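Every protein chain except one is present and positioned as in the full complex.
Letters A and B name the chains as they come in the text, with residue numbers starting at 1 for each one.
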Amino acid sequence: MDAAMSKSGRRLLRGLFGLVVVFLYAPIAILLVFSFNNSELPSFPLSGFTLTWYRQFVHDPELIGSLETSAIVAALSSVGAVVLGTLASIPLARRRFTGKAAASALLLSPLVVPYVVLGISLLLLFHAVGVPRTIMTVVIGHIVISLPYTLLVLIPRLEQIDVALEEAAYDLGANRVQTFRLIILPLILPAVVSAFLISFTTSFDEYAIASFVAGTRATFPLYLYGALRFPNRLPEVIAVAVVVMTVSLIVVVGAELGRRVAERRLEALAS
Amino acid sequence: MAGRRRRRLDLTTPGLLGLPLAWLVAFFLVPIGIVGAYSIDVFSIFPGKHPVTLAGWHDFVHSAVYLKLFWKSVRMSLIVSALVVLLAYPLAYYLALSGTKRKYILLLILIAPFLTSYLLRVLAWKVILGSNGVVNSLLYWLGLRSHDNPVSQLLYSRFAVMLVLVYVWLPFVALPIFVSLESLDQRLLEAAADLYASRWQAFRRVTLPLSVPGIIAAFLFVFIPTVGEFVTPSLVGGTSGYMYGNQISDLFGTGFPDWRTGSVLALFLLGVVAALTGVFARFLGMRQTAAR
Partner (left out) sequence: MKGEELIERRVSREDFLKLGAAAGAAGLIAGRAGAADAARSHLEKESGRLQVLDWPGYGNDGGQAMFAQYVKKYPQNKPQFTVMTNESDALAKMHAGLKPDLFRPYVGWVKYFATSGLVQPWDPKLITNFKDLNPLMVKAGQYQGKQWGIPADWGFDAILYRTDKVHPKADSWGLLFDERYKGKIAWFDDLGMLVMAGFYLGFKDPYKQTDAQLQRAQKLLISKKHVARTIWSSETSLDNDFAAGDLWIAYAWPNDWVIMKKKGLKVRYMHPKEGPISWVGMFMLGKGTPRPHLAHAYVDAWSSVKSAKWLEDNYGYGEANTKARPASSDLLRALQLTNPRAVAEPNAHFDRDIPRRAVYAKKWEEVKAA
């Protein structure tokens, strides 16, 4: 007998799971359908197949520009967050020291602060010290919010690595940098990649903070928000939506599967 | 040997932690201090001399408007968080405990929408809920409703805001609950069964209490961002869906810039959220020590 659920209970839960998946994916599917619909208004009945909206967005310099801006911001901020996150995660995962609890609390605290508060506090900081708002101010803010996520990915991975491996390296005469580069880094690489991807998607999608600290160059979410309020551009935006969602789904799912496979292989090698 | 290593590590720890901590001090703690400075006119958007004043705080405490709006946002956000946790719990339970081999794949299917664009998912609902949107046009088309009589309170309402927030956060919340259920020692359930506990009793006395930390984490992960939310209400909320976060963002954006009041509102929100997190963190810490 299964202690957790009965047969009928299992069937019920499976049904619920199915319903929720429909609830989650139906709106996305509807966007997909209307991105090919030959009408400016997204409403039934469908009026015919078209690729106009896709063609239109490919030729919209403002939209393409905002995608570029977001890609730059996301790349810079996720590199920053991963570097800082890797630096911090090593002592947090592997060393004992006074003030560790306080340090990790501070590093994780942006997780529990509403973005509207983070956004205005950065706005006021830049205003008070007279820093003009540019894409770099957005990058700074995005590193703050991505850093905790990188720690949440990296620390558990580091904790899994046997300290003996490191000790063996020292005993063989390797210095700290060599040990990190030759032993630790290869072992945590899958986690580093996944921290990078999480930071990248977080930044690429972030609106609230960017809306306060962005300068003249609009990021993709800022452009989208503007376009959402200008519904005459709706079909074009829907087409972009479909492309962006598909790409991010593929990247995320692919990365997750890749990380699983890589970690399993590394484990096999290490043991 | 051990002594030598320790000395070396003592030097590396501050070296490694220094930069990340400095980053958060400079771009997280200091800015919050600066918000405090703006809230009492130590800094101001307008150049010139300003006497330090508590007027912003005084007005906030004495004007029923802001506190009422805050309470409204808290209520909306509580309902959303509760609904999301109630919906996500059975799903996580199913994935963690049904013994299905594909549980990670299914979990990924559940979470994947969260990793796509937030604004685009809101957009999807705008397309669905409008008077000429998918729901209504489907109703017209099927002849269930006439063009003159759309279901009109779908968009621009408190309902719309809460529906969209539930939709947006549901995938994310399944994760912490799943983790807490998965780490649960299944032998405990078997032991309960051996002691002739019914499944329901086993759930109530074993599984549920052990998954409380996951539930609380999940709850907070929804409550904190939604109580300060301003993007979703500004797109689908209309007049009745206006939230506390909208007021903060409006005080900095539209109207006449009133950064002092805006700073007061932001700090109050931060204070409440921090207190809440602190209480739960302590509660969880106590449970952990008690469990040991």
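Heads up, the rule we're going with is that a residue touches a chain if its C-beta (ideal position, glycine included) is under 8 Å from a C-beta of that chain, and two chains touch if they have at least 3 such contacts.
None of the values given here were measured: they were computed from a predicted structure.
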{"item": "Selected residue (touches chain absent from view) among A:Phe17, A:Phe126, A:Tyr207 or A:Phe220", "value": "A:Phe126"}
{"item": "Touch with the omitted chain, as defined above, among B:Ser39, B:Thr261 or B:Thr277", "value": "B:Thr261"}
{"item": "Hidden partner chain, touching residue among B:Pro90, B:Gly130, B:Pro171 or B:Gly214", "value": "B:Gly130"}
{"item": "Interface with the unshown chain - residue positions in chain B", "value": "45-47, 63, 65-66, 68-69, 130-133, 147, 150, 152-153, 155-156, 238-240, 242, 246-247, 250-259, 261"}
{"item": "Positions on chain A contacted by the hidden chain, ascending", "value": "41, 62, 126-127, 130, 132-133, 215-216, 226, 229-232"}
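By our rule, only the chains that are shown with their structure count from here on.
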{"item": "Contacting residues of chain B [partner chain A, same complex]", "value": "5, 8-10, 12-13, 16-17, 19-21, 23-25, 27-32, 34-35, 37-38, 43, 45, 87, 90-91, 93-95, 97-99, 104, 106, 108-110, 112-113, 115-128, 132-134, 136-138, 140-141, 167, 170-171, 186, 189-190, 192-193, 199, 202, 207, 220, 224-225, 227-231, 235, 245, 248-249, 252, 259, 262-263, 266-267, 269-270, 273-274, 277"}
{"item": "Chain B partner contacts - residues on chain A that touch it in the complex", "value": "1-6, 9-10, 13-14, 16-17, 20-21, 23-25, 27-28, 30-31, 34, 41-45, 84-85, 87-88, 90-92, 95, 97, 103, 106-107, 109-110, 112-118, 120-125, 127-128, 140-141, 143-144, 147, 170, 176, 201, 204-205, 207-208, 211-212, 221, 224-225, 228-229, 234, 237-238, 241, 244-245, 248-249, 252-253, 256, 260"}
